[in-house]
Every structure is written in structure tokens, then in C-alpha cells.
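What follows is a set of notes on a single structure, which appears directly below.
Let's look at chain A:
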Amino acid sequence: MEQTQNAVLSVRNMSMNFGGLRALSDVDVEVRSGEIVALIGPNGAGKTTFFNCITGIYTPSEGQVLAYPTNGRKMRADGARSDGVRINGMRTNLVCELGMARTFQNIRLFPSMTALENVMIGRHCRTRAGILGAVLRGPKARREEQEVVDRSYQLLKKVGLEKVANEYSRNLPYGAQRRLEIARALATEPFLLLLDEPAAGMNPQETLELKEMVIRIREEFQVSVLLIEHDMKMVMSLSDRIYVMEYGRVISTGTPAEVSADPQVIRAYLGEESDA
Partner candidate 1 sequence: MAVANLLGNLKKSAIAALWLAFLTLPVMVIRVDTVEKTVTWRWMHLAYMLVGSFVLAVAWHFLMDRRDRGAANRDSGGGETQSALSLWLENPSVMRPLMAFGLLVAVAFPWVFSMYQTNILISALIYVVLGLGLNITVGLAGLLDLGYVAFYAVGAYAYALLNHHFQLGFWTVLPLGAILGAFFGILLGFPVLRLRGDYLAIVTLGFGQIVRLVLENWSAFSNGPAGISNISRPGLFGVTYGVDQATTYIYYIMLALVVLTIFVTARLKDSRIGRAWLALREDEIACQAMGIDNTRAKLMAFALGATLASLMGVVFAAKTTYINPASFTFMESAMILAIVVLGGMGSVLGVILGAFLLILLPEYMRAFSEYRMLIFGATMILVMVFRPQGLIRAKRKVYKINTEAA
Partner candidate 2 sequence: MKSRWFLTVLGVAMAGLMAVGCGGEKKEEKKADAAANATAAAPAKKLVLGVAGAHSGDIASYGLPTLNAAKLVAKELNAKGGVNGMQVEVLAMDDQCKPELATNAATKLVSEKVAIVVGHTCSGPTKAALPIYKDAKVVVMSPSATSTELTQVGNYPNFFRTISYDLIQGKAAAEFAMSELKVKKVAIIHDKGDYGKGFAESAQKTFADGKTVTVALFEGITTGGVDYSAVVQKIKASGADCVLYGGYYPEASKIITQMHKKGVKIHFISDDGVKDDTFIKTAGVDAEGAYATGPQVLADNEVFKKAAADHEKEFGSKPGAFFPQAYAAAQALLNAVAKAGSTDYDKVVAALHSELIETPVGKIKFDAKGDAEGASFSVYQVKNGKYELVK
């Protein structure tokens, strides 16, 4: 199989069937180290299903998903190989532990926990304190807990939410909740960040800030980003490469300029849903 150098995620011939319904067929997607890749397409094209398949929420019916962790993660799952980890069918939490963290299209924060605690959840898989540690609070556990608080606070600062650290996440405005989800995902120390419509419901000003934030995050945390987005302006100016999906297939791929020139894309996507 061909393998592009420094790929962090490579999805080959992946298909997903729900009963008789074929939600994804023969999808090939690749994300390289340090890239920002966008996944676009009309509603129902299978973008979120794709996310669910590569994060272990669904097990793909066919094909394979390989991850190449860049942070030197230890692998707990079977099939760990030096040249990549097969992650289709892996349990969701292990995928996350491996270093692929996501946000959700319909925000899934923990509403009755504070903003800071939401981020602290992200630290869970990078810390070890057990019941005894929690109860006895020995020096080691205390140090770890302090480290969790400090780092989570830092992350909140990065997304501009440090002032509302102790607010319940359900009380935060919409845009802030989206940013909080990103901070939570970053707390798991991912090498690949999966963002599901991060700009949905934001006004142009917020979208602009978000875009800048994503670029900043890539630099600072050395992550690659794969995002689903409908906001064309943002996608075109932010991404290095774009995959266009329709009816569960990838119909075009390339740089923003290439994709927007592809007649198939114009027909299928821009032509029909130009105002999406």
C-alpha cells in the first residue's frame, strides 16, 4: 500500500453500512503531520458518520483506519505496529488515549460541571490517580491534581475562557461552549484534532476569531487538524487541503483552489447549495 510520508491518519477504502443503508462507501482520506484538512459536503453526505467511524463510536463495515501517533504514545491496543495503529473497531476511549480527540456537532459538554472541570476531564487519560490516591491525597496525588488544574487553566486561557473557569458549562454562551469543547479536546494531548462544525452558529466576528485560534493551536500544540465545516469562507482560507463528500463518497480532493475549480464539486455542492 502506498503510504505518504509523515501521514498521521490514513483511511483506506472505508465503508459503513447501517442495515441496508450504505452511509459511507470506499472513502479514502489522509491527514499529514501539521496539516489542516477540511471535510465538506452537503448535509447527510456522511461527514459526521466518518468521524464516528474513525473515533470508534461506530465500527466501519469495511476498509481500514490507520493512525501514526507522532507523540510517541504507548499503545495498549492489539495490532500496535511501528508503522501505524489499526484503529477501526478500537474502543472510543482508547482512540482518544492514542491521541485523536474530537468535538461534537451538537455540543456535548458536561452541563453540570464547571468549564474548568470540563477541561480537567480531558486530562483523565493522561493521569493515574486512583481511589486510594483520591481519598488519601498523598503528595504524589496532590501534585498530579495541581498539575491537572494548572494545565486545564492554561488551556482555558488559550481559548479565552479563563474568566468563566468556575461557571457551569450549561450557562456559557454558545460560542464559548464551542471553544470549551476544543480546549477539552486539547487537554487529552492529541496529535490529531477532529473538529465537527466548530463555527456552526457563530457570527462572522466569532468565526474569524475561531479561525485564528485554530491556526494558533496548530502552531502551539503541534497538532494536525481535521475539520468538518459548512462555512466556505473559513474553510477556503484555513485549510491546506479539502475533501469533498457527497452521498457517502469522496468526490473531489485537493487544495482549496483545486477543489473550488472542480466542475463536479461546483455541480454537486456549490451549484446546489451555494449559500450553505
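Inclusion criterion for the candidates: all candidates are chains of the complex that A comes from, given by their letters.
Convention: a contact is a pair of C-beta atoms (placed from the backbone, for glycine too) under 8 Å apart; a residue touches a chain by one contact, two chains touch by 3 or more; residues count from 1.
Keep in mind that this is a model prediction, so the values were computed, not measured.
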Worksheet entry | In-complex contact of chain A, chosen from 1 or 2 | 1
Practice prompt. Enumerate the contact residues on chain A facing candidate 1 in the complex.
Written response: 55, 57, 91-93, 96-97, 101-102, 104, 108-114, 116-117, 120-122, 124-127, 129-131, 133-135, 137, 144-145, 148-150, 153-154, 157, 162, 165-166, 168, 171, 184-185, 188
